[in-house]
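Take a look at this one; I'll ask things after.
One protein chain is absent from this view; the other protein chains keep their places.
Which chain is which? They are A and B, in the order written, and residues in each are numbered from 1.
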Amino acid sequence: MGEMIENVNFTTSSAISDFLKKTPAQDIINWGRKNSLWFLTQPMGCCGVEMISTGCSHYDTDRFGIIPRDSPRQADVIVISGYVTKKYLPALKLVWDQMPAPKWIICMGDCSISGGPFYESYSTVQNIDEIFPVDVFIPGCPPRPEALIQGFIELQKKIMAKKDIGTDY
Amino acid sequence: MDTNIGPSEMLLHLGPQHAIQPGPYLLDLRLKGESVVDAELKMGYIHKGIEKILENKTYLQGITITDRICYLAAMSNNEVFCGCVERLVGIEPPERSQYIRVIMEELSRIQSHLLGLGEFSTDLGFITMFLYMIREREEVLNLIDTVTGSRITQTYLRFGGVREDFPEGYEQKTMLVLNDLKKKLDQHENLYDTDRIYRQRTVGVGTLTKEVATELGVAGPPLRATGVKFDVRKDDPYLVYDDLDFKVCTQKNGDIFARIKVRLDEIRESIYMIEQSFDQMPQGPLFPEGTPYGRRTPVMRVPPGEVFYRVEDPRGEMGMYMISDGSDTPYRVKIRGPVFPTMQALPPLILNTYIADVAAIAASMDGCTSEADR
Partner (left out) sequence: MIDADYILSSLTKTFPNDFSESKIESDTKLTSYVEKDAIFNVCKHMLDNLECNHLSCECGVDYPDRNELEVVYHIASYEHPVVITLKVKLPRDDPEIESIVSVYWNANWYERETYELYGIMYKNHPDLKPLLLIDEMLGDWPLRKDYDGYPNKTSKNLV
């Protein structure tokens, strides 16, 4: 912030966001956000294949504004779709950090929730929710595409509830 | 790889998260101008230790884990595991079960090839084809779903048989879908063949010769595209593949274009095999009679011994080496996936190509990282 000038009111971005949070403007922003949930295609396991099918012709999540993107820079949602290993965890954190806020995270499948069939492996990491701020959990091994769509809809509800404004806002 | 870079050189990490990848792996490239002068592939980003887990699970529990070795070929993974146990125990599935297995494995091959073709097309920027292929794949997945109740991780095979019989009217339904698929495939192949840009990007790119391919140990469609007639279904037949009439699809050139052709041909060949299997399939029980093996085999002990069994996965030769010590869990299981050697052959293959072609070549090998890492 520069120095004070007479008769000019300075404002800060946090002041703006505080203002927005208290007014119906936030509703409009949320409405926009919930209808353009672009997710990162980042298949990591069996669930990743289901994630790809969900974004494609048959299930066609485009109709909800949920579009697969290839770059973390363009994505709002990351779907952790499979086993997270000790080797992959640092890369995943990096990908998460590269995504611009506001961003959300969905745990798809038992593996990413609790370790799933591989919970006792010497190489995987359990309890992803202790590492990432997870918004939605979708159980199943693998969850069907319908379940993933349901997960996205739950996330949309969460965004519209005004309380959830995404991580790192 | 040496990380000191010379003049006009550049290091590039492709991965572990990248749009061309079916699963995370890291391809380190050293570029000189636009061509690749050195490459190294790093694996293990989704290594789950399946072999250790299988050693600590009973045989019946093991089937569920084998589904997840390669999620696009769950049926062949089940087959290789159950086949090993069957050989150790000394039972053979009745003929009806064998035909059912063949049908389901070929269906699963079709869906795997369709997804492989689709992913390859997106990496070339041919998104239309991707959407077409996924549309077709969903129909085939529906067929699998009808019988097994699951889309990709089916856990369908059991020792000495299969879990469910076909529902009523399944044959008509299947043939309806597959005949439709045949027609659509012709259209798609036409689209591939006549697209000028597609041909420029694939013909003569990423060429493997016969000698190099055999030396590198590449398996499956990339190998057959170079003209080597190697197919476990023919060379070391299992199930009832002996009684079926099919040809091993090969091409001569060994470039990307040829690999895609092989996959398209194999889908047709699989449809033909399914037709025959429906015609020849006898009625009968699903499990060998007079044995305790059934849908839910109680705690079973497998006599000591060892076996190496190979099947033809959608991606090539898949083998499993199993040692039993007489208890209810395997002593050692080694999974020999086809993708492991295929991925290994990727760095030599992309040397001295243009960076723009790397994605196309990598995708045309149809790697499944999950299976390579296990």
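As a working rule, contacts are C-beta pairs under 8 Å (C-beta built on N, C-alpha and C of every residue); 3 or more make two chains touch, one makes a residue touch a chain.
Owing to the predicted nature of the structure, the values given are computational and were not obtained by experimental measurement.
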item: Chain not shown, its touching partners among those shown; value: A, B
item: Selected residue (touches chain absent from view) among A:N30, A:S53 or A:S123; value: A:S123
item: Omitted-chain contact residue, chosen from B:E136, B:E266, B:E317 or B:E371; value: B:E317
item: For chain B, residues in touch with the removed chain; value: 43-44, 47, 49, 51-52, 56, 214-217, 228, 230, 235-236, 306, 308, 310, 317, 319, 321, 323, 331-332, 334, 336, 340-341, 344-345, 373
item: Chain A, residues in touch with the chain not shown (by the definition above); value: 86-87, 114-115, 119-127
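Operating definition for what follows: only the chains that are shown with their structure count from here on.
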item: Chain B - residues contacting chain A, complex; value: 16-17, 19, 21-24, 44-50, 52-53, 56, 64-65, 67-68, 71-72, 115, 130-132, 134-135, 137-138, 141, 151-153, 370
item: Complex contact set, residues of chain A against chain B; value: 40-46, 48-50, 52-53, 56-58, 70-72, 82-83, 85, 87-88, 91-92, 95, 117-118, 120-124, 141-142, 144
